[in-house]
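Shown here: the complex without one of its protein chains, the others still in place.
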Amino acid sequence: MVAASFEYVSAASYDEAVQRLVEHGEDAKVVAGGQSLVPMLNLRIVRPSVLIDINPAGSRPPEVEGSLLRLGALTRHRTLLEDPVVRQHCPLLAEAVRHVGNVRVRNRGTIGGSLAHADPTSEIGASALVLDADAVVRGPASSRTVAVRDLFVSYLTTTLEATEVVTDILVPVLAKGQGWGFREMVRRSSDLAIVAVAARVDLDDAAEVVRSVQVSLAGVSDRVVLADPALLAGLIGTSADEASLARIAAEVADAVSPESDVHASAAYRRRLVDVLTRRAVRDAFDRARGVEKAA
Amino acid sequence: MTAKRLVTLRVNGREHALWLSPSDLLVDVLHDELGLSDVRYGCGEGVCGTCTVLLDGEPINACLTFAVQVERREITTLLGLMGEDGSMHGLQECFLRLGALQCGFCTPGMILTAHDLVERVGRPSRDEIRYALIGNLCRCTGYTKILDAVEEYCAQAAPDGGAAR
Partner (left out) sequence: MVASTTIVAPESTEETTAGGFHVIGQSPAHHDFVDKVKGSLHYAADWRLPGMLFGRVVRSQVPCARIAAVDVSEARALDGVSAVLTAADVPNNRLVEMASGGLGELEVAMPVVAGERVRYLGEPVALVAAATQQIADEAAELVAVEYEALPGVFDVESALADGAPMVHDAGNVLVTWQIRAGDLGAGFEEADAVVEGEYRSQHVEHAYLEPEAGVGWIENGVVTLRVATQVVEHASAIARMLGLAANKVRVIATYMGGGFGGKEDMTVEPYLALLVWHTRRPVRMIWERQESLVASTKRHPFVMRYRTGVRQDGTITAQEVEILGDAGAYPYLSPRVLFAAASLACGPYRVPNASITSRAVFTNQVPTSAFRGFGAMQMTFGYESQMDRIAERLALSPTTVRERNFLAKGDLLPTGETLDTCVEVGATMHRALALLGEPSGASGPTTRVGRGFGCNMQPYGRTIWFRDHASAWLSLEADGTLLIRSGVTDLGGGQAASLCQIAAEILGVPLDDISIYIGDSALNPPAGGTFATRQLYMSGNAVLKVALELREQVTKVAAELLGGSPETLVFAAGRVGTSEASGTSLTLAELVAACGQRGVSTSLLSTFRATAGSFDPRAGQGDTFPDYTYGTHAAEVEVDVETGEVRVLKYAACHDVGRAINPMRVEGQIQGGAMQGLGYALTEDMAIEDGSPQSMLFADYLIPNSLDFPDVRVAILESGEGKGPLGARGIGEPSIGNAAATVASAIQDAIGIRPSRLPMTPERVLALLDEAQALAGDEIKRRNA
């Protein structure tokens, strides 16, 4: 179908985009990369009366500020994949993006757009969540910083107000003694994940046992979620041995209530959570200890 | 319906002034208004690759881009890779000679994407070629001859091994 008619305005800055949102209200939608939004327009699933093109606002290159990696909201997926700063300081994000879309999608898709779209199977969302990233959000009155864990509310829904836009994402850089893991199951490479698991492990000072661990899950709920820390607590002080991993991964799997769809049943998704959590945490532990791992 | 506006598109090195609605997709404008048969609607979802064009040299989904968004940017279609005299790009020659096309519908998008890869990487491995072409679906060839053709082109273009850019 051809999209339903709309007015088109372009915003040369984030502030201008916000002004336009205030001006046009609920019927306006911001388009960044458009790789998730425009298919919905083409299928007439959404019919905004105004499209605000934020691409002219541009983006600075990724930059490390202290212990944070600052990514402009309009940072393209391709940049996340190829930029040496990202690859060095946030390898989890670079790896997750490798699974997103294809060359064309990555040339246009943006990290700000992905997080604002809040797809429950998003590899980028899972990575931002597990790394405790923050989103800098600008509204008509002010800017605020919101933790990504407070951003995703439900299916394709965030806590962003109708007049707010994401301007930056701040991701803690990979620290010493920290490791990451990313495992997903897809029916066909580069498709939307069936289940994706991202893990972050921090080791104790002796770099032998787990000091803290965090796991995020995509494809198991109406949004990307963090595994209950209480369930993961059993890994603290361990060396992520097989028995502990198996026990805790099983508990994490038991705790999720996924839905069935054309690609996988709820029961199978739960099985995947079990297997992929084990594998992702294992990878994170090994990487924390400096073991080279093929992605 | 929203009022039309005058939009200037730069396609294959030429400028075109067109009266367009904001909701006019780039794929439809290139195909229907400018008569470019090498840019095709295949899915409208961005997954099949038949609408691939280069925007300032980078492959994008023309079916997910509104023409008004890319005013005055450089748009290149397969035609734009060919010589002024109609001579074929080396990739086209390799595709033709190695049987890397059957029905031909995926071919323009496939070649543009392969071209972009070679420009960026010089001498990609077969696995790198596979990964780059993931979003260009082909239902006829089983991909092998396409991979062969891209490898052959790289071997010809940089026989000494080339260097990644």
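The chains carry the letters A and B, assigned in the order they are written, with residues numbered from 1 in each.
Just so it is clear, contacts are C-beta pairs under 8 Å (C-beta built on N, C-alpha and C of every residue); 3 or more make two chains touch, one makes a residue touch a chain.
Just so it is clear, the structure is predicted and the values come from calculations on it, not from any experiment.
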Residue touching the undisplayed chain, where the options are B:V29, B:V70 or B:L101: B:L101
Selected residue (touches chain absent from view) among B:V7, B:V68, B:V118 or B:L137: B:L137
Subunit B, residues in touch with the chain not shown (by the definition above): 1, 21, 23, 28, 31-32, 35, 37-38, 40-45, 47-48, 50, 77-79, 82, 86, 88, 92, 95-99, 101-108, 111, 126, 129-131, 133-148, 151-152
Subunit A residues touching the omitted chain (full complex): 1-5, 43-44, 185, 187-192, 261-265, 268, 271-272, 275
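Here is the rule we use: only the chains that are shown with their structure count from here on.
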Whole-Å gap between the CA centroids of subunit A and subunit B: 29
In the complex with subunit A, residue positions of subunit B that touch it: 1-2, 21-23, 25, 28, 44-47, 49, 52, 55, 58-61, 63-66, 68-69, 113, 116-117, 132, 134-136
Residues of subunit A touching subunit B in the complex: 1-8, 10, 31, 34-35, 38-39, 41-43, 51, 53, 55, 78, 101-105, 107-108, 189-190
